[in-house]
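Shown here: the complex without one of its protein chains, the others still in place.
Showing chain A:
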Amino acid sequence: MSLIQPNQYFSIKDILVTEERVSSEVRQPMPNLGFLCSSSKKEHLDPGSKLDIPVWLASSLSSKHKSIVSCELPRFYKDSYKEILHADACAVELNKWNQYFYELGLILPPIVKDDNQQIPELLLEVFKSRFRLIMDCEQSVFGAHSIQVQLTALEKQLLKQGNQGKMLLINWLNKGVKHIQTSDVVDNLRKRKRMEV
């Protein structure tokens, strides 16, 4: 499992992650694109006007060489939210902020220029402290629904894997011996041909 696979055009997850809107400021005039900014009735977009654009668009508009727009961090990576996370990350319903909190945080740094150095550190810290939630949830396989709804997509995926292992173990403890399945690798091996005599 990997967090993000860059340049996966058809990855649904990638699409969902980059749906998030960031507020940005236009740096260069964009002719005939006035309709993007719903508040103004002008035909052209002037430098200085504010726009909410999705991340997938922002990433191509704010390349290193010539940035057409400059983007701000989404609010939940900003200092005020950071403090909430520092206080107790487990108490936060992170999935309400963003289902893909971690994934989004990882792709933002190249797009957003200012004070973004701390995002990975923040993500790591949040993930570490929220790992307890996953473990708690895994421990009580039946139930703990209230915790489960707070998890983000990544955490849910981890939990699902953990649960699978847990169920296997519980089944084994209850039922005991079961037939062992042939592993796929062995299944795919072709049988050796008998030597011609």
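Methods note: contacts are C-beta pairs under 8 Å (C-beta built on N, C-alpha and C of every residue); 3 or more make two chains touch, one makes a residue touch a chain; residues count from 1.
We take it that contacts and distances are computed from a predicted model.
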| item | value |
| --- | --- |
| Name per UniProt, for the chain absent here [options: "G-patch-domain-containing protein", "Zinc finger SWIM domain-containing protein 7 isoform X2", "non-specific serine/threonine protein kinase" or "DNA replication complex GINS protein PSF2"] | "DNA replication complex GINS protein PSF2" |
| Touch criterion as defined above, residue of A:15, A:84 or A:135 at the omitted chain | A:135 |
| Given A:16, A:37, A:68 or A:106, the one touching the chain that is not displayed | A:106 |
| Sites on chain A contacted by the missing partner chain, in the whole complex | 1-3, 102, 106, 109-110, 117, 119-121, 123-124, 127-129, 131-132, 134-135, 138-139, 154, 158, 161-166, 168-169, 171-173, 176-180 |
